[in-house]
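With one protein chain withheld, the remaining protein chains of the complex are depicted in position.
A, B and C label the chains in the order they appear, each numbered from 1.
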């Protein structure tokens, strides 16, 4: 048996190919052995790039036939994440599932349930949902300082995930399945809030507002192109979020954690690289055009740490159940965005009924 | 008659003395002729600093006896702003009133009403409320670009007014009369939102949440030390606010205006001056300790432009009625902060009754 | 006799008018009473702006006739700085002379000599040469930290004075009298080096090189548009300079002082104000177009502190003789720039003869 983790990637569109590259080329302890896609052109492209791998159109066939397979990366369309993840989990494979597990909290929970059942049979099994920012060197530095008490008690959290304007209309079509801007974009910020405030933080209320400044057709899918949300947690912690599809200069993701003794800020001065250009109009720098330009290194770290936890049977780098909590909050924000209502929760997680508000 | 605007300052505590200095020393077209304070020590200090001025313990006496007086700066305690402003307005004096006119929208409106009556008798009379950021060179640069269409349609507004932590407990005592953190701090941000979005922007809803992370005693006065608010305006514009009394490094005031084609950001990288210090712990810069450290130049510009508008009978640099709108929104946010309810408004400005929500 | 310092300005071209404004409008303890210029249009402009002042075409006539005159600001063409300064000094007036006193070290020294003689007769007389950066808040902050030992022993100094490109050819005509780029621009950097390293630092050698990248006609006047210089001081300190007339974005003046335990950097990230503009080409900020855009506040501080030292008979804010040392070093650099030779000095200040090199 090989010393390298034997990995297959399901779904090799843009993000799937990136995962394939990270495991094939930048994860020394892993070996990419197979990929699967219903699209022949994607399989051809993978073959051209990776050479000696096996190709499948059918996901279950891959799981059956790859006898040395150990781990599956689920990077297919969001709508099949959960189904594919559960199939791999039930067969005992390690799973790295792209975020979100599902745009539905219930379906997300079903994956957690499947894992909780499966792990009794496969006690070394690792299943994680890929929240890439948890692997980013800057976020980790900020987290380390916060956990170390350098800023006192973290109390206020501000974070934004703002995409570059894409005038092609892509985001309108995408909105049909994305779960909405809070589920698609802010899920990262919500996950960070849970990380910095404590995984077991209980949400008390959420309120959201939004507009369609550049893509009015998003309203067809109950979505917005700019939205603001505020979140109360039990225990005296609050968060504000901004998500957008309208940035001119590029991807603008940043986070601030305000504590009782100080603050850490991540990427509040975005930049593509270390170059400044001095020209008659002033001093200029470019910024990354998309999240991959910002987080490529984090994805590679994710692949390496996931691999190490599988091979060495160590604790996975993050807990699967936090993905459920994040999507639950994201969905509540999305609902508030559309309904215009504040949504409140009891400390046990149950929603306060509207009649009691 | 003198060519210089003859100015008196009412209230010469910390901020009043600064106004006195700005008019006496840095406003070439103005002359400080009198000050008034109920506190003898303050009068002594003013005499020591300004020499040839007249001193009053009684405000009305000053208005009566200063025969050459043309303009009054009201910089007394917020609780008497409106009363003093009205007395000066009714006598035909130009008035520069420190913000807020009042922590009550109704009382604020009564000052506007007094001015609207008085100006029929004194058609050249100028009355403004001192929103200092309107005079800041950076905010003006940002406004000019926005008004010029450089960022497309301004659609999302983010602004924060965050004070340095004062462990003395000052803010607890202060909260009794401040109107609350949204009225005291965020009033500036709200005024900026109205400026950038258009003075006649109509608020549709406000929601706020907050905590007491460092000063639990603020709850005695229905106040908080950190609060987040979101504001919807009719016409597809939204704003998010953060106000705090907990900053470690100094005053952190910043603003971003996101438009459909770009963004302008003001002071998102705060700094005291142009010095960077390289030391074994890294690279460090200091930031202003308080709002005056950040906005001193703006206050001086305010004094000069107010003076010019009085002497030259030109349009005042800002409209008085926007101060009423700002305080109205600030009070609604403060109410939402305490009640936990979202507050909605009809387009005509009337509140939507809770039963209809 | 007036309580305000009675000031006249000689030379009211662009910089002279600025000095006149600083004293008339922004120096509360000073009063501008007269100006002098051979150019009628300049006198007319001053009259229009300042109103109640007296105008002179003849400098000596002004000194004779202004019976209440106390202080003279010499802001005329550099070629007459020394002559006018000496005339005022000999009559016992306080003098603020624009830099440089002269492009010649010998003539500069003659002004110091005149002052040293005059002060015996007028023991309260103040004479300074206006090195504006000494009055800049950022340089002062950096100096305070350095003097306080925060960076250990200051050992290496880097500074640059780089003007925005002026394609009009102005700098070619200007070069005829400017003394050359090291005397005109780098004089400020040299003065700073002497300030940070100690006024009595002894220069050991200078070497310079340069080019004409954009204004080849500068060679007619033995000047260059870009030049680099290095300076050794006795006692183990070194400095590097860059001066230029070629900057695209605006004025780029910055300074770093490297000590044995740290560094202070001034304006290594230049900016016009606190605005950042986000647009499709990236994030942009503007920078000041010229030295006055960068140092206006410093000039005003200079006027106020000069005034205070005259009125209160306190030590002037800087020593006159350091101006001679700065111009001596500047001239040596300019000579090296043209001759291509390294120039060395004995510790007593005498030049090492070429034959001994």
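Methods note: a contact is a pair of C-beta atoms (placed from the backbone, for glycine too) under 8 Å apart; a residue touches a chain by one contact, two chains touch by 3 or more.
Remember, it's a predicted structure, so these values are computed and weren't measured experimentally.
The residue touching the chain not shown here, chosen from C:61, C:117 or C:261, is C:261. Set against the missing chain, the residues A:37, A:108, A:267 or A:322 yield one that touches it, A:267. Touch with the chain omitted from the figure is made, among B:90, B:166, B:286 or B:321, by B:286. Residues of chain C that touch the chain left out of view are 151, 153, 155-156, 158, 205, 207-214, 226-230, 232, 236-240, 242, 244, 246-249, 258, 260-263, 268-269, 340-342. What chain B contributes to its contact with the hidden chain is residues 247-250, 252, 270-272, 278-287. Taking the complete complex into account, residues 24-26, 28, 137-138, 141-142, 145, 150-151, 261-270, 272-280 of chain A touch the chain not shown.
Keep in mind that, in the parts below, only the chains that are shown with their structure count from here on.
Among the other chains, A has the CA centre that is most remote from the centre of chain C. With centres defined as mean CA coordinates, chain C is found 39 Å away from chain B.
Each chain gets a centre from the mean of its Cα atoms; for chain A and chain C, those two points are 57 Å apart.
Among the residues of chain A, those touching two or more other chains are numbered 247-249.
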